[in-house]
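One protein chain omitted, others in place.
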Amino acid sequence: MDIRFQDAGAAFAGKTALQPLTVTLHERRIGIIGLNGSGKTTFARMINGLVTPSTGKVTVGGLDTVKDAKAVLGKVGFIFQNPQNQIILPIIREDIAFGLKNRGLSKSEIAAAVDAVLVRLDIAHLAGRRAHELSGGELQLAALAAVLATGPDVLILDEPTNQLDLKNRARVEKTIAGLKETTIVISHDLALIENFDRVLLFDGGRLVADGRPSETIVRYRELAAA
Amino acid sequence: MKSLYVETNTILHRLSPRTKLVALAAISVALFFTRSYVLLAAAAAAGAFSYLLVGLPIREALRRLLPVFATIAAVAVFNFAFNSAEEAIVMLLRLTTLMLFAATVTATVTVASFIDEITALARPLERLGVVRAADIGLAAGLVIRFVPEILDRYAAIREAHAARGLKVGFLTVLAPLIILTLRDADNIAAAIDARGFRRQ
């Protein structure tokens, strides 16, 4: 599944958030790093069309994020920084089912899909729990399940290990490693992405480095120290 | 948050939700066409009978109705004192009847079927572009999801103020509570849109 940025940039209220860039992503594990406000979240949000390009265009598997917005949303799942805000219905099972509604599935098909994803992530015991009662790690896995249930080809995770304790962090890391979908992870947690296929470094709204994790992470450390 | 639906399987539960809601509407209109003590008392007895049928323990059944009945009784006493005994009795019987039948419907219709009925009712409005019928269920879910988070946040803000030695007043907590809660709206909306539920 190729993700192509063709001279694509973004601006909010006349202020440039991301300088136009051209890049093609086709690896299975891609990391995105950079300081706060570097444009990395904007870049990620452009992939699923939450942010539309002000110049150029972005395509996912040949689909344009503006012209084929709905199809792109179906292909690209997004897991936001704070899982608290990602789970929007009171019971985990309801929340996972939510993304499957309006897709012409029957009630039993929805229930089967919910069960399947709960088993896949090994969190079947959370099905009937109230979101309010779950720990950060459990919420993160539930949020991931809700997105995986919709069957995306590409997954974007924004700071998935932020606020997690070591045990939950390891659990989420292991889950990410086992995903068969193309996975793009935005993270300050450098250990999480050090074995990825490719890492992009953003700074001041520009893509400043792009390559093997070992190289880009070194650049990032230099940048942060400067 | 536990709904007031009662999980038993009585004859009243098996009636379709729509039948019960239409019947309740009809009763509420019919009650205002008579001032006969006999008719109103018979209606109140029927209401009490139906409410007893839903299978609630008697204490719980009474406890639920107490706040509403208190306002009905208070206004009846007011009527007795300042208007007439007749007005007081008619009003007491009418509203008590209505309360009993309404409580019966609430106890025998699940939240999900209620939402289905309201959604069906909203369909014509959807065609006019006023609302999206599916939003009603989403809004209800969002409220139930976030009430406990808001209560936690209220406690956390109070604690933070106390820790800084600030006087913890209702008002000083209120504004940060609203701001912190509403600031999540953008992220929650993004999470909804990203799952493609509402986008056309």
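Letters A and B mark the chains as written, and numbering starts fresh at 1 in each.
Here is the rule we go by: a residue touches a chain if its C-beta (ideal position, glycine included) is under 8 Å from a C-beta of that chain, and two chains touch if they have at least 3 such contacts.
What we mean here is this: contacts and distances are computed from a predicted model.
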Options "Cytochrome c biogenesis protein ResB", "Biotin transporter", "YdbS-like PH domain-containing protein" or "Monovalent cation/H(+) antiporter subunit G": UniProt name of the undisplayed chain: "Biotin transporter"
Displayed chains contacting the withheld chain: B
Hidden-chain contact residue, picked from the options B:12, B:43, B:90 or B:157: B:90
Among B:30, B:52, B:74 or B:166, residue touching the chain not depicted: B:74
Chain B residues touching the omitted chain (full complex): 1-5, 24, 28, 64-65, 67-68, 70-72, 74-75, 78-79, 82-83, 87-88, 90-91, 95, 98-100, 102-103, 105-107, 109, 111, 114-115, 118, 131-132, 135-136, 138-140, 142-144, 146-147, 150-151, 154, 170-171, 174-179, 181-186, 188-189, 192-193, 198
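The rule is simple: only the chains that are shown with their structure count from here on.
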Between chain A and chain B, centroid-to-centroid distance (C-alpha), Å: 39
Contacting residues of chain B [partner chain A, same complex]: 1, 134, 138, 141-142, 144-145, 148-149, 152, 184, 187-188, 190-197, 199-200
Contacting residues of chain A [partner chain B, same complex]: 48, 50, 69-70, 73-74, 77-78, 80-82, 84-90, 94, 98-99, 101-102, 130-132, 146-147, 150
